[in-house]
Structures are given as C-alpha cells and as structure tokens.
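There's a structure below that I have some questions on.
All protein chains of the complex are present and in place, except for one that has been dropped.
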Amino acid sequence: MDRLAFLLATGLARGLVIALFALSLVIIWRAARIVNFAQAAMAIVAVYVAFAVTQATGSFWLGLAAALVTGALVGAVVERWLIRLVPSGTPLPGMIVAIGLVMILQSAISIIFGPKHRPMAAPFSEQPFTVGGVAVLSPYDLFILLVALGVVAALGLLFNGTTLGLQMRASAMAPEVSRLLGVRVPRMITLGWMLSSGVAALAVLLLVPTELGLNAHSADILFVHAFTVAVLGGLDSPSGALVGGIVVGILISLVTGFLGAGLAPIAVLVLLTVVLLVRPGGIFAAKEARTA
Amino acid sequence: MTTPTETPASTTTRTMLAVDGLTVGYAGAPVIDGMRLEVPHGAVVALLGANGAGKTTLLRTISGLVPPRAGRIELDGQDLSALSVEDRVRQGLAQVPEGRSVVSELTVEENLHLGALWKIPGRAARRDAVAEVYETFEPLARRRRSMGHQLSGGERQMLALARALVARPRVLLLDEPSLGLAPRVVAQLFSILRDTAGRTGLTVLLAEQNVTSALSIADRGVVLGLGEIVADAPAAEIAADPALRHAYLGF
Partner (left out) sequence: MTAIISSRTRGIVLRALALTVLALAATFLLDSYRNYQLAVVAAVFCATAGLTLLVGLTGQLSLGHAVLMACGGYGYALAAGLAAEADLSGILRFALGILGAVVVAGGVGGLLGLAGARLRGPYLAGLTLALVIALPAFASQVPGLGGDQGRSVPFEPVPDWLAPVLFSTEQWHAWIAVLVAAVAVTPLAVLRSGKAGLRMRAVHGDEVAARLAGISPGRVKTNAFVAGALSAGLGGAVLAIATQTVSPGGYDLAFSLLLLVAVVIGGLGSIGGAAVGAVLVVLLPWLIDTLTTSVGLPADLEQRLSGNLVVLVFGALLVLVTVVWPGGLSHAFAGRFASLSARLRRRSDQHVPQSLTER
C-alpha cells in the first residue's frame, strides 16, 4: 500500500512534466498545424543556456528565466528562418524538416559539448515528505506541480481571456479569413512558436535535475512520452494533454515499480494502440475531421 | 470589346476605389487582362458575369490575397500595391470572401470582436461597437454564444457581413453573399446592405451570380466576360438590356 501511494505520487510529478511538454506540442499544433519533432532538441539548446547562466550566477531562478527567454527566441528563429521556407500544402514536409532539425541540433550539441552528462541541482529538496510513515511528494515535486498548474492556468487565460489569444486561435483555424480581418497572422504564428518552445524549455529544465544530467539526448524520452500523450489526448486539446500526461506518468511509474522498467515502453505502446484504435483522433478529439 | 462608359456619378464625386491596367494570372492566358475600373465614393456597384469571368480573382487581387502581374489599385487615391492584406484592411478595405468565411471554432461574439480588433483596441468601446451591430443584425444577437459551425447558412453570411461592418470600413468587397441562401434571406441581407450603404456612405463592390437581386440594390452594374469588362452602365440599364443578359449573364 505504501509503495502504491509512493508510486502514484512520483507518477503524478513525472506526469506533470510530461503534460507540460505535451502542452507545448499542442500549442504549436494549434498555432501552426505542425508536429514539431524538434521541440526537445530546441528545448535542450535553451537549457544549455540556462545551465551556463546558473553556473555563472549561482542562481537557479536566473537560469529559469534564461531558459524561458532562450526557448522563445529559438522558437522565433526556427519559425522565421526555417519553417517559413517549407512548402505548407501538406503536413509532411514540415514534419520532415523538423526531423532534420533534430538531427542537426543534437549532433551539433554533441560535437560542441561532448557526450558527458552535466548534473543540474534542483532548487528544492528532492527528499520526499513522509505522511503517516508513507513517502509521498518531495518539495521539488510540489514545485513542479505548482509550475505546471500555473502554466496551464496562464495559457487558459491567454487563449480564452485575451484578444491576443483570440487572434492566435483565429489565425490557426482560419488564416486567410483572419488576415482579411486585419489579424497579423504571420506574427501570431511566430508568437505561437515562441510560446510553445518556451513552455518546452521550461518542462525540460524541470526534468533535468531529476535525471542523470544535461546532455544532447536528455529530453528524447520525454519527447516520446509527451508526443504519445499529445496523440492520446488529441493534438488539439490542452486538457487532453494535461490528463493524458498524468495518466501516462502514473502508468509508467506503476509499471516500472511493480513489473520492472523494461515493460514501461510496451505499456505505453499498448495504451496508445488501444486508444487510437478506439478513437483515432485521441480521447479528447471534438469530432472526426470533416470528410466533405 | 466595349469600352467602359463613364457614369455621371464618377465625375461629380471622388473615386473611392480605382483599378488601372490590372493584369492577373500565372503562365498562360491571364485571368484578368488590363482591367480599368473606378468606383465612386458611396456607390454600390454590382460585379456580374458567369463562372470563371474573373469576379472572385478581381476581389482577391484588390484585397491583396492574389498578387497582380501588372497594374495599380488605389483606395481613395492611395496606392495599395506595397501594402499587405492586413495593412489594406487597416486602410479601410474590407472583404467578405466567398463561402464559409465564418471562423467556425469561435462564437458569434468572438467573430465580431475579431473583426473590430484592429480598429477599436479598447475593450469597452469594442463592446459598444459590437452591441451596435447586434441592433442592425437582430438574429445574431440571439445567437451570440453559439459557435460558428452551429449557425445556419443565412446566419453565417449575416455574421460575415456584420463582422466586416463592425470596423466601419470605407470600401466593402462582397463575394457571392447570396450563394446557397433562400430568396427571403437574400432579400433581408441585401436590404441591410442597402440601408447601411445609404446611411454611412459605404462604398460596395458586390460580386454576384444572382443578377436580379444584385441589380435591385446596386447603382451601377459592371459585367465581366473572360477577364475583361464588357459592359459598365447604370443598374437599371443593364437589367433592361436583353442582349447583354443573354450573352453574359445566362438568362
């Protein structure tokens, strides 16, 4: 029983990071109708900058700010200088270019910084609290929880409560009509990329202290899980990303804890297959795409 | 080829929208070939012609969605060539494109706010402007919380028109607003359009296949045939010219 409570709690914390990253994939899908396979590699670039800032100043918080700013900048640069050049009729070229970008960024980082993992310290203790003799969340897990909920609330407010969010939604769904209404659509798409890669950088920054350390490939598995979550929840649905992230996080934690780490990827695959066969557009898909 | 006749109106009032030497189209025969057209301030001009005559292309070129191969487009004497679609909107040029131009994932209210955003950044003032539009378009007021995809065809077209008018444009380009609508709905829509134009001095260029309805509210009719203007005359004259109707309008 104690073990179950502990596994559920760690699964929740892990799931929230996955959900945050999945959210960034949903943002970019909604803003630009592209699955950004390069999201993890772009976030890693931002986290390397954050690492350097934290090393130089000794402050985790300055590093966090640097990750957010760099993440957003990388997003803007990639959108303006690369994605705009890609033929946009079908989603395929965009996906392929994003895959190419992953290869470029990861290999470039590996060449510059080498293969070693650079450990990053968490700003709070990672020792779990014990409640009635049962080990549950650590202060750092709580911090992750608060950040994730804060980001979700802020994004909800942005998209549903502000005119900027209204313009971003309109640009994503009906670009031509939006332009005819005076919305600066290209700017909105750039903003979507910046927002998305900023959130992704935040998620990876939160993840790294709980893992081996920072390396070109530190976020690979996070990306795979987050992509799975985004597909599970439906690429259009922020709430789907949140719920899906927590479900997958807890599933991985339980399977790893009770059945062994080797089975976790199979469990994720089975979950994904079952959901997609029942609902091909994800659990939270509003409806099937119009076919006529 | 008929040369466009000068209408009396254009000599007395200033020209609001002018197209000169406009050629549009990629390789091969141009869709629009060296067109010249002037629309005076406050006029409602019906743009007529069969499918493929170039009506939609003309409107999309004016609004900036399609780049022309040659020629000038002027709005109230200002050259628009260098301006993007969004900046042309900011000069007071509004277009209601053909078909489903409502953002179907947004509510009626959000659609209207979107239309007013560039003109009225303040929240309170924008709400007032939207409220004013609801007075003109009563059926929309009842459905303000409905999503775009829940609306009927008539409601959608009404929303598209209302959304274009919230920002008080100087020139309105309308592409086939009557398409697929019941005659009663078309009549209602067109009477609102006529009233608004009369009240505010809005200049309207109305592309239509529904010739009778369009001419009933227009001051002037311009008939396109394969990318060229084949007739340009007061609306009543065009409606009364059987030869023209047979040759270019198909009835």
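Each chain gets a letter, A and B, in the order it is written, and its residues are counted from 1.
Criterion: a residue touches a chain if its C-beta (ideal position, glycine included) is under 8 Å from a C-beta of that chain, and two chains touch if they have at least 3 such contacts.
Since this is a predicted model, take the numbers as computed values, not measurements.
J.: For the unseen chain, which displayed partners does it touch in the full complex?
T.: Checking the complete complex, the chain left out touches A.
J.: Specify the residue from the set A:65, A:85, A:131 or A:164 that touches the hidden chain.
T.: In the full complex, the listed residue that touches the missing chain is A:85.
J.: Please pick, from A:151, A:219 or A:235, the residue that touches the omitted chain in the full complex.
T.: A:235
J.: For the chain that got dropped from the picture, name the residues of chain A it touches.
T.: Per the touch rule, chain A residues meeting the hidden chain are 29, 35, 82, 85-87, 90-93, 95-97, 99-108, 110-111, 114-115, 221, 224, 227-228, 230-231, 235, 262-266, 268-269, 272-273, 276-277, 280-282, 289, 291-292.
Here is the rule we go by: only the chains that are shown with their structure count from here on.
J.: Once you find the CA centre of chain A and the CA centre of chain B, what distance in Å lies between them?
T.: Chain centres of chain A and chain B, defined by C-alpha means, are spaced 44 Å apart.
J.: Mind listing the chain B positions that touch chain A in their complex?
T.: 63, 65, 85-86, 89-90, 94-95, 97, 101-106, 110, 113-115, 117-119, 121, 123, 163, 167
J.: Which stretch or stretches of chain A touch chain B in the complex?
T.: My answer: residues 163, 166-167, 169-170, 173-174, 176-185.
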